[in-house]
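What you see is the complex with one protein chain gone and the rest in place.
Take a look at subunit A:
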Amino acid sequence: MNVAVDFKNVDIVFGPDTADALAMVDRGATRAEILEQTGNVLGCAGANLTIHEGEISVLMGLSGSGKSTLLRAVNRLNIVSRGQVLVKDGEKMVNVVSCDAATLRRLRQNQVAMVFQQFGLLPWRTVEENVGLGLELAGVPDAERKARVDKQLKLVNLDPWAKKYAHELSGGMQQRVGLARAFATEAPILLMDEPFSALDPLIRTKLQDELLQLQKTLKKTIIFVSHDLEEALKIGSHITIMEGGRIVQTGAPEDIVLRPANDYVRDFIANVNPLSVLTAWNVMRDRRDLESAGRGWTWLDRRKTTRFKVDKDGLVAAAERDGKPVEWVSCTDVEQHPEDGTQVYWANPGTPLKTVMLAMHRSQTAPVALFDEQSRFVGAIGVRDVLSAVLRR
């Protein structure tokens, strides 16, 4: 996969004289120490992060953790004190930190669009004039601009409001205008700085869903700043957690939930419902770790109630439960089978843990098998695996 944005050892220090502060950063000083001794504010330190095309990469952290600071380095709204921020510009990568004003402007007009927490709409302009701002600044001819604006307004269902002024709309609608304005430039990279934080929870959920829906077809590279882990887990394909200006952990959502790097991350995930992120893959025991039942048979559970006979291609040839032969069925249609324990359910690696638990419930706590795409047996999930994942023990 191609790299869209690459942060390389990025330090951002706010203040008149940053040399001393940067020396302290090298010694690993904290933000408070740097502020006290040099009067400079550490925005972020030693940030290394690679974002690939088509990803939704979420920067997470409490306020003041440096997540917005890092995001705003991508289009140089914040000046990087040291390090490189490489942004894909057609076939090559441009270092935003050192590029000239004309290049920066071209990047901002064509490559990187932005959505703001407080919307950043111009109140004296109508919705369509706001959406067309980026195109207008880039000097796109009127007719083409009108066509592209109309297309974007339709995309976010704003076309009936095109002639209204931005301030006449509700918060949710205003942020739709903000989204349309960012989409209108057709920039492949989208920076979203807590775009939904100012909205009430119902609207927030709705816009998150809409964004995910749009992303399926648009396939932008999105860098998304959030302080809300539920939001990050919902929309992020990768999550980066920041604390005090430094990156603490980067990984897929379930990595963060299952293997928090330190107490700060652990605090973050303490209130997260693990069922919303975990999949069968995250909790299963690998086939090689299962106990053999002899003569090609394998126990699926520790209690030894259920076993599979697996052939040399990895496919299941026979299944037994409590000594009686049973059939094996997919747990996606668990509702259609009786609750009598006459079958063993199987799941795919991507099946949500919730579905796996339902299958267990319906089969009197029988283990659930895991098949890969080619229907090969790859592992099993017992009751104890589920409990330890949910309780994070």
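Everything that follows uses one rule, which is that a residue touches a chain if its C-beta (ideal position, glycine included) is under 8 Å from a C-beta of that chain, and two chains touch if they have at least 3 such contacts; residues count from 1.
Throughout what follows, contacts and distances are computed from a predicted model.
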item	value
Omitted chain (choose from "Glycine betaine/proline transport system permease protein", "MauE/DoxX family redox-associated membrane protein", "4Fe-4S ferredoxin" or "Cell envelope integrity protein TolA") - UniProt protein name	"Glycine betaine/proline transport system permease protein"
Absent-chain contact - pick from A:Asp20, A:Glu33 or A:Glu136	A:Glu136
Which of A:Gln109, A:Ser276 or A:Ser330 contacts the chain that the document leaves out	A:Gln109
Sole contact to the chain not displayed, among A:Gln84, A:Gln118, A:Ser197 or A:Ser375	A:Gln118
Footprint left on subunit A by the chain that the document does not show	75, 77, 104-110, 112-114, 116, 118-124, 133-134, 136-138, 181, 185, 191
